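The complex is shown incomplete by one protein chain, all other protein chains being positioned as in the whole.
Residue numbering begins at 1 within each chain, and the chains themselves are lettered A and B in the order written.
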Amino acid sequence: MAAKSNLLNMVVVLGVTCLVCSGVLAGAYALTKDPIDAAAAEKTNQAIGEVLPHFTETSYEAVDLEGKTYHYYKATEGDKLIGYAVESSVVGFGGPLSLMVGVTADGVVYNTSVLSHSETPGLGAKCTTDAKFISQWKGFNPAEKKLAVKKDGGDVDAITASTITSRAYTAAVANALAVVKLLGGEAADAVSGASTQAENMEEPGNE
Amino acid sequence: MSKFGKLITDGLVKNNPTFVLLLGMCPTLATTTSAINGLSMGLATLFVLVLSNMAISAIAPVVPDKVHIPVYIVVIATFVTLLQLLMQAYTPAMYETLGLFIPLIVVNCIVLGRAEAFANKHGVLESACDGLGVGIGFTCALTVLGLVREILGSGSVFGWNFIGGNDGMLAFVMAPGAFLCLGYLMVLFNKFLKKD
Partner (left out) sequence: MEYFLIIISAIFVNNIVLAQFLGICPFIGVSNKLSTASGMSMAVCFVITLATLVTWLINQYLLVPFQLEFLQTIAFILVIAALVQMVEIVLKKVSPALYQALGIFLPLITTNCAVLGVAMTVVTKEFTFGGEAHLLNLGESLVYAFATSLGYGLAMVIFAGIREHLALNDVPKAFKGVPIALVSVGILAMAFMGFSGMVK
């Protein structure tokens, strides 16, 4: 049973408890820091791996576009540029919707991956599971298709009953493409549709 | 039945934290969108419950009466933070799904309730069994609730979809379904399991 209280033992017990607990936690933090960082890095790497074709190394860079800073990973294999994995965050239906959009060097979307979202379960949250919605981004060529949901006169199939989420997703992809366009190279031509080269390309999504 | 066995089974039916004691409602309702989420939340609470019960029963004799609540809270919060760190390191996806409700185990009345009602009057081993029993009872309740909501809401069982397509009754995955399901499960529990 509990001991009788006096000022001394109250202070001592509280003090010792706090000291021991913070000691334990500091130790635990030190021990788990590396696995936590590794898990976060693993998640990012997995997302990049999903949205881009085979590459050997990436460099993490940032660029400003219309007053907003975008972070992206430039993926290369030797000297050859494979593509960019752009982190693109927009406002969805329930809150921030954050995507990793992979764009190959020729300006075509290779694949997309949701980093985080707060969409409604069973509705907007289907942007992570709806096979039809997800697969249409593989090899989405902005030179051939209009980047807007069908309701707005574009070529993107929206998720059933989740037009706002689909619009946000589309906007995030558009932002990522604009970033790649800004980064220059062939990508710029393909996005604007000015290059004839874009039309002769094979669909990278079929690889 | 042995004393320890009885302590464990008591937590399942007679002292079931969710259906009888009506404790820890927030995580019960919030995290049971699917069976696997409910199960994970239950196990996370079980982890904290057993360890904090053991630690508190060990230190209870030397803790002065007037500061026992703050001391217990610090001990519980330590185990919760430990759990947070471990989950971030080894099950990051689940940590993100359960989100806010992992740190909120600190204020789950079940944990402090067991510390006050049981652990500070009993030995370490008995307290561990009590924590285990109540924790298992909580886990079962959450898993059952998660299972019912998953079946009705997404048409799947532990992620295995049996209706082909994802056209469940959405309301059951969202907030209203949580309240309705828990209400009706409680009715069934009262009707068939609870002895007056």
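Just so it is clear, contacts are C-beta pairs under 8 Å (C-beta built on N, C-alpha and C of every residue); 3 or more make two chains touch, one makes a residue touch a chain.
Values in this document were obtained by computation on a predicted structure and should not be read as measured data.
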| item | value |
| --- | --- |
| Touching the absent chain when the full complex is considered, from B:M25, B:A58 or B:M169 | B:M25 |
| Contact residue for the chain not shown (choose from A:C21, A:L99, A:C127 or A:V149) | A:C21 |
| Touching residue (missing chain; options B:I8, B:A77 or B:V134) | B:A77 |
| Absent-chain contact - pick from B:L100, B:L125 or B:I163 | B:L100 |
| Hidden partner chain, residues of chain A it touches | 21-22, 25, 29, 68, 89, 91-96, 98, 120, 164 |
| Chain B residues that touch the omitted chain in the full complex | 22-26, 29-30, 69-70, 73-74, 77-78, 80-81, 84-85, 100, 103-104, 106-109, 112, 171, 174-180, 182-184, 186-188, 190-191 |
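Just so it is clear, only the chains that are shown with their structure count from here on.
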| item | value |
| --- | --- |
| Whole-Å gap between the CA centroids of chain A and chain B | 33 |
| Chain A contact footprint on chain B (complex, rising order) | 33, 59-68, 70-71, 74-75, 77-78, 81-82, 85-86, 88-90, 92, 96, 120-121, 153-154, 166, 168, 170, 173-174 |
| Interface residues, chain A side, partner chain B - complex | 1-6, 9-10, 13-14, 17-18, 21, 24-25, 28-29, 32, 35-36, 39-40, 43, 116, 120-123, 126, 129-130 |
